[in-house]
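Note that this complex is displayed minus one protein chain, with the remaining chains in position.
So, subunit A:
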Amino acid sequence: MFELTGKRALVTGASGGIGAEIARTLYAAGASVALSGTREAPLAALASELGERAHVVPCNLSDPEAVAGLIKTATEAMGGVDILVNNAGITRDNLAMRMSDAEWQDVIDVNLSASAKLMRAAMRGMMKARWGRVVNITSVVGATGNPGQMNYAAAKAGLVGASKALAQEVASRGITVNCVAPGFIATPMTDALTEDQKTAINSRIPAGRMGTPEEVASAVLYLASTEAGYMTGAVLHVNGGMAMV
């Protein structure tokens, strides 16, 4: 089950905790992976950890021209892109009344506009192949909102809407477009929280703990698989029951 031999996956934000685990999981299922991110050193380290089917394709998603070239670069590296995982994301948290136009725009540009651009660019190859998988990593806050994250919540909710629209356009061509919405996931970012902060967070999660990157990656693997061919326009929530939406 969930065998990806011969498939070629592009994962953005592959230097981060969740992105790296998604890349490992897809690779372990047999896929070739193109690892994208802004920091080249961790990408190169991950690529050498994985093996010869891993390729490093650095890209700064806040640069529109770089975004435009990423699918092409990944295609040159692997021969095509069958699976696109839009995982990269940034935060510029601030209360709405204090949020600057730049804080708003940066988050929309990277989390929403770059993902949309990559989806559009990837469609040509997937349409020709009559097979394609797009998995967008959104967030529980796209469904619930979160104080201080008006920009981030808007971008993630926007990505859900965009996914559903595209899913309808290309469903007849064997291409699915879905989202995985993680809740609190233990990564180097959450390691920085104090024990008190972690306890407070865990008390809001029915499962009583944060999720792991592996638990997010498993959902991505399913949606990337041939077995998930009849699921499209869906959002899989991986949040320990924190929000049942």
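Keep this in mind: contacts are C-beta pairs under 8 Å (C-beta built on N, C-alpha and C of every residue); 3 or more make two chains touch, one makes a residue touch a chain; residues count from 1.
Throughout what follows, contacts and distances are computed from a predicted model.
The listed choices are "Protein-arginine kinase", "Acyl carrier protein", "Potassium-transporting ATPase potassium-binding subunit" or "Response regulator"; the UniProt protein name belonging to the chain that is not shown reads "Acyl carrier protein". Of A:R92, A:R173 or A:K198, it is A:R173 that touches the chain left out of the display. Residue A:M127 is the one among A:M127, A:A143 or A:M231 that touches the chain missing from this view. As for the chain not pictured, it touches subunit A at residues 124, 127-128, 169-170, 172-173.
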